[in-house]
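Let me begin by handing over the structure; questions about it come next.
Excluded from the complex is one protein chain; the other protein chains are retained at their positions.
Read from first to last, the chains carry the letters A, B and C; within each, the first residue is number 1.
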Amino acid sequence: MLIRAGYDITFNVDQPTPLLAMLSVHPSRNRDLQTPHRIETNPSVPIYDYVDGFGNIGTRVTIPAGGMMLSADFTIEDNGLVDASAEGKLQLPIEQLPDDVLVYLLGSRYCETDRLSDTAWALFSHIEPGWKRVQAIVEFTHNHIEFGYQHARPTKTAWDAHQEGLGVCRDYAHLAITLCRCMNIPARYCTGYLPDIDVPLTDAPMDFAAWFDVYLEDDWYTFDARNLHPRIGRILMARGRDATDAALTTVFGRSQLTGFTVRAQQILTLD
Amino acid sequence: MLIRAGYDITFNVDQPTPLLAMLSVHPSRNRDLQTPHRIETNPSVPIYDYVDGFGNIGTRVTIPAGGMMLSADFTIEDNGLVDASAEGKLQLPIEQLPDDVLVYLLGSRYCETDRLSDTAWALFSHIEPGWKRVQAIVEFTHNHIEFGYQHARPTKTAWDAHQEGLGVCRDYAHLAITLCRCMNIPARYCTGYLPDIDVPLTDAPMDFAAWFDVYLEDDWYTFDARNLHPRIGRILMARGRDATDAALTTVFGRSQLTGFTVRAQQILTLD
Amino acid sequence: MLIRAGYDITFNVDQPTPLLAMLSVHPSRNRDLQTPHRIETNPSVPIYDYVDGFGNIGTRVTIPAGGMMLSADFTIEDNGLVDASAEGKLQLPIEQLPDDVLVYLLGSRYCETDRLSDTAWALFSHIEPGWKRVQAIVEFTHNHIEFGYQHARPTKTAWDAHQEGLGVCRDYAHLAITLCRCMNIPARYCTGYLPDIDVPLTDAPMDFAAWFDVYLEDDWYTFDARNLHPRIGRILMARGRDATDAALTTVFGRSQLTGFTVRAQQILTLD
Partner (left out) sequence: MLIRAGYDITFNVDQPTPLLAMLSVHPSRNRDLQTPHRIETNPSVPIYDYVDGFGNIGTRVTIPAGGMMLSADFTIEDNGLVDASAEGKLQLPIEQLPDDVLVYLLGSRYCETDRLSDTAWALFSHIEPGWKRVQAIVEFTHNHIEFGYQHARPTKTAWDAHQEGLGVCRDYAHLAITLCRCMNIPARYCTGYLPDIDVPLTDAPMDFAAWFDVYLEDDWYTFDARNLHPRIGRILMARGRDATDAALTTVFGRSQLTGFTVRAQQILTLD
């Protein structure tokens, strides 16, 4: 299927303010792009991309005094399938994990493995390792946190989300990631578009979504503690150890977000 | 000058327990090695090295039931000079920083930039940017934290160290790093050997040391908020966003550290 | 100074034909871009960038049946200085070279170090190592090859250029690179824009240029065996072991180049 997606994001600033954005499609999806993914700025200013240490495309730009809109609009091919199932996948003992996934066992800004380790072992050590254990973590997280945009704050960590029982999709991801890592399952944070395909309609304005990957048996598999059920049409933008690395925008200075619309929907065609 | 260094570290475990170690000399010092750096295990078990995402040499080994000693002993050439001075070095505006240093502006497990930003700006925004500002951060940190091994704990963050005013060398580093990042100065955590050369003798048994680098003008420069003064003979082992990435050992399971000696001293020769 | 540069390149093909292009500005110049560097295609087709193993930006696109034009037009800031001089720079003994420059001592498709080694040692071993030796190689190459577009062919190697004494700028670069490598001096191939600034006017239509870097003492330095003299305003696009890695376009199939214009000139302003 084809999905058309994009955004318009406007910042207001009083003085020139550097911005680091992870607002491109992840390189793993480059070959699916039917139109180039290019971030337009209004007004037009110097802008360029680079690849960060996690393989994400970062974009560097300075918001001029008076503000700027960042926009993108692109069409991408998608296989139209729900997230690949990890059912039955085994958990590798640590000594068999590939070298490059080890970093996803360690703590990070929003994932305090050292503080949640006892909790994780108390809750999940009796559950069969591997897919079942991840599934239990995802269900626990889904039920433990009550969703609400009013519960979001930039400093909120997995520990905070666990204590408060309140949060948004990034908090669900952080808590589930942290619990997985505590159980020696590599887990990484993902962000991107999540169109509403084959799900009930909602009134809520669209936003970017956060989910996570875990490494089981032979590969990374997608899980979503917020939505619980496999979904169609995720378009990955960035991933990393947690929301720090995959922040859609990091503004180095005072700014106001004065406009924010995200779009992603299947292009329907008459057959 | 020549420095001879090494360690004997013993873990006791009840069952086979994977260990990730950053106990090698950093590759940037490879060409100075006069003898090969090789980690010996007793008993002898499978062991191998890899290079992590920060360029450090990581070592993977599984501690067998009954425990194991890790040892190294090597000789390295050193220029014998004190840490290169950053005096007068300018602070680059963010838009001029190289792409690969940006990650060292972000928060990390033990460096909560989001929580210390107001503190940092209140304390240091009136000081000239660049070397002087870093120097002020280092002095503030040195004076703010009271040293004591009894103040160490694995979950302690820069925020905690700032609140409590107590800590060990890793806490000095974390607090200074966090304050630098808040002021838009890239900073990274370093760990390694720090021999006592041209400093007063102490009774304390030797330990590994933590310090940090900041990126100014054209390069990374070494600072040490614990010792304050430039030193001779640092031998870098690992660096990263904070102590998470440069942890000398990460044990995945229950273990006891039953032996720990570190050595590093100048080889004195008769001329 | 500001330089405005770009190109229009047209290929004709009978059937869809994949193209790999190194037609972007090298990431080391990204922060100098005053306008975004974006390759436009006419007709509009899917296109994306990636970073290759040498740090170049590669672009992947498929030329549709009927052909396609690739265009770029951008403005870049330049320091306006001539190539940094390597005068007096020492040649490092191999054991002191950084690990990542060693590959530039090895042979490659167009640089047969194994076949030119005796020649190189016969010609240059009596000359002081370092800058003087490189300079001698550059002068020898400049004088040994007679320039002429009619002497260009895609299979031509350094050995061929040396035998025939005829070639174009890429052959000058290949021969000088090979001779440097034979003398244990790391050398890499570079391609990009070379505007006519502070040089006599010519009638020849502008083309991209090839030059090379050698590693001396502490860094890479630019040399140009075709032009011999330091120049102003080079804009690097790609570099690698030889023209294979930095080919501006690699077409996988039959194609005709039906249009080719390159532009690069200083933007002159009234003061």
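Here is the rule we use: a residue touches a chain if its C-beta (ideal position, glycine included) is under 8 Å from a C-beta of that chain, and two chains touch if they have at least 3 such contacts.
It should be emphasised that the depicted structure is a prediction, and the values quoted were computed from it without experimental measurement.
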Given C:Asp14, C:Glu87 or C:Asp114, the one touching the chain that is not displayed: C:Asp114
Touch with the omitted chain, as defined above, among C:Gly6, C:Gly58, C:Gly167 or C:Gly192: C:Gly58
Touch list for chain B against the chain that is not drawn: 27, 30-31, 33-38, 44, 46-51, 60
Chain A, residues in touch with the chain not shown (by the definition above): 27, 30-31, 95-96, 99
Residues belonging to chain C that touch the chain removed from view: 18, 20, 50, 52-53, 58, 60, 62, 93-95, 99-100, 102-103, 105-109, 111-112, 114-115, 154-155, 184, 244-245, 250, 252
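The rule is short, and it goes like this: only the chains that are shown with their structure count from here on.
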Averaged-CA centre spacing for the pair chain C and chain A, given as whole angstrom: 40
Residues within chain A bordering two or more other chains: 50, 60
